[in-house]
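Structure first, then comments.
With one protein chain removed, the remaining protein chains of the complex are shown where they sit.
Chains: A and B, in written order; residue numbering restarts at 1 for each.
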Amino acid sequence: MAGGAASGGKAQTDTYKEARTLLLLPSWLVLGFFVLIPVFMMLIYSFLTKEFRGGVIWEFSLAAYDQFFFDRGLFGDDAPSIEWTYINIFWRSIWQAGAATIFALLIGFPTAYFIATRPPNSRQMWVFLVTIPYWVNLLIRTVSMKFLLRDQGPLNDFLMGIGIVDSPIHIINTDFAVQLGLFYSYLPFMVLPIYAAVERYNFSLSEAAADLYASKWQTLRRVLLPAVKPGVIAGCILVFVPSLGSFLAPDLLGGAKNFMIGSLIEEQFKGNAGNWPFGAAASMILLSLVLIVLMLSARQQNKGEGV
Amino acid sequence: MAQAGEDIKNYPGFMPITLFCLVVLYAPLLVVMIYSFNESKSITVWQGLSFKWYVDVFVGPESAKFKEAAINSFSIAIVAALAATAIATSAATGMLRGGSFRGRGFSFGLINLPLIVPEIVTAVATLIFFSAIDFERGYLTILVAHIAFCIPFAYMPIAARMQGIEDTYEQAAMDLYANKTQAFRLVLFPLMLPGIVSGFILAFIISLDDFIITNFVKGAGIETLPTAIFGAVKQGIKPNIMAISTMLLAVSIVMVTISYFVGKSGDKLKQPPGEK
Partner (left out) sequence: MAIVEDRNIIAVDVQNAVKRYGSFTALKTISLSIKDNEFFTLLGPSGCGKTTLLRIIGGFEELSEGAISLFGDEIAKLPPNKRPINTVFQNYALFPHMTIEENVMFGVEMRGGSKAEARQRASEMLDLVQLTQFASRKPSQLSGGQQQRVALARALAPEPKVLLLDEPLSALDLKLRQAMRYELKEIQRKAGITFIFVTHDQEEALTMSDRIAVMSSGELQQLGTAREIYESPHNTFVADFIGETNLLEVSVDALSGGSATCHLGGGHELICDEVKGVGVGAKVHLSIRPERLTLSDTPMEGASLSGVVRDNIYIGTDIQTIVDLNEGPQMVIRTSNSDRGNKRIFEPRSPVFVNMEKGAARLLAD
């Protein structure tokens, strides 16, 4: 540290500061043009008038948001009352994503903890094993889940084979199937941040707790959990947020009854019901929801650092 | 004593849960892999080992469709991953070797934007964008969208590697009469290479696997493997789909394994010794 502020060795430095703008320009252009500007255009589209058979008419309109929140009767001239259809779809999405997050936490925490307490050489191998499925096509994973869970599928064959059940359990096209699918899709996201937190945890704290007469479960609850809380929160966010807007799991595993936001949005751009402004408005509401969750968690994490 | 120490770390039940977790993660994939070798046309009954569905993928009635989708998927994945990796390498150098500047936070946010925005929202936004500028949807729109959302995936391993490279290496190079370009080409770039290879591979897999955004921006008449599979699955899961899925799955696993070992193989970056 000799030389204080002057000492080099920091990984973030200014060797190429003259070329900085040039170096960053391609990423600004590509992401600006093809992600940031499109999101703003989506915002604009949500305030336009719908064209039948897809597209928009360039006329300002609040119809999309109005349709989302209010019911004005079949001909649009009744006194407005709250429209529950879409709010319920959002609510169901939150509930499904929340349930998947809880499943992922219940399985993911012990897994992450177990991996983090393996000898250092084998840890990487365990982490690798847990992450491989994430890199397999989400579509294929969801299709595989559907194949496994079918009434005549291998899972039911297996359960009937060992005599746990007499007739197939009906899982496909239930809420539970969707939760299971979401859980399966994003489970590695729960494991990784918790693993990182536990790996950094100083186990002499647990020893100190044990020395002060805490039982193992008291140690877990009172000492370990508070210490790794940021990792747990990060894991929950990483499962909850993508689950909320997911399309494949509800579409392939949930069937027509178990609609979620993703399917609602997709329908506006694909099916004949095509209503682009409404789809854009629903996307904006989903995006806002996600940003609120991220902001709340960021605040929570910042608070945690002060302790 | 050692055992008592170990005991504090171990909770009963955590190991079985971990094994259960791995079973849950792998069982569906294994089941599909096994059934892709099923002789039977019915997906419910096992009738013995056979490669006939793999043969069917290549020469069967749907082979032309699959071949075209595969060419689209792989060519898009290669080009998108190359472009995203180049852009991400350049951006990482600017972010981590460009000193502090106003807009650094914004730049970081922009690079990670595709990770923050839900995929379906990016899909909708991109569709609206191309529609608004009246750009015909097809191969090119898929490619451009893929380049954009692959950037953060390429950026992550590259930036992580770069963060581990102390700037004293570049300083040493310049102290030894290298100019900045030589310092980059001869020292920084070779040291970053494992990160760059990992970044390319991850971007490649992400592009190859993408369904949602592709589905929105592809337009009629063009398919990639995931959209073709999705279309087919809507009619029911057939054995040839399981064969094609198994092959795609194998590509992903092989690529990610390569990426893992490349990441581990890089020259060990020396930890700063002593009190630093």
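In the analysis below, a residue touches a chain if its C-beta (ideal position, glycine included) is under 8 Å from a C-beta of that chain, and two chains touch if they have at least 3 such contacts.
Treat the numbers as computed from the prediction; the structure is a model and nothing was measured.
Annotation: of B:V45, B:A64, B:A172 or B:A250, B:A172 touches the absent chain (contact as defined above).
Residues 166, 168-169, 171-179, 182, 186-187, 190-191, 267-270, 272-276 are the ones on chain B that touch the missing chain.
Definition applied: only the chains that are shown with their structure count from here on.
Chain centres here are Cα means. That of chain A falls 18 Å from that of chain B. Touching chain A in their complex are the following residues of chain B: 5, 8-11, 13-15, 17-18, 20-22, 24-29, 31-32, 35, 43-44, 86-88, 90-91, 93-101, 107, 110-111, 113-114, 116-122, 124-129, 131-132, 144-145, 147-149, 151, 162-168, 170-171, 180, 183-184, 202, 205, 208-209, 211-212, 216, 226, 229-230, 233, 237, 241-242, 245, 248-249, 252-253, 255-257, 260, 264, 272, 275-276. Partner chain B is touched in their complex by these residues of chain A: 1, 7-17, 19-24, 26-28, 30-32, 34-39, 41-42, 45, 55, 107-108, 110-111, 113-115, 117, 124, 128-133, 135-141, 143-148, 152-154, 184, 187-188, 191, 203, 206-207, 210, 216, 219-220, 241-242, 244-248, 252, 261-262, 265-266, 269, 276, 279-280, 283, 286-287, 290-291, 294.
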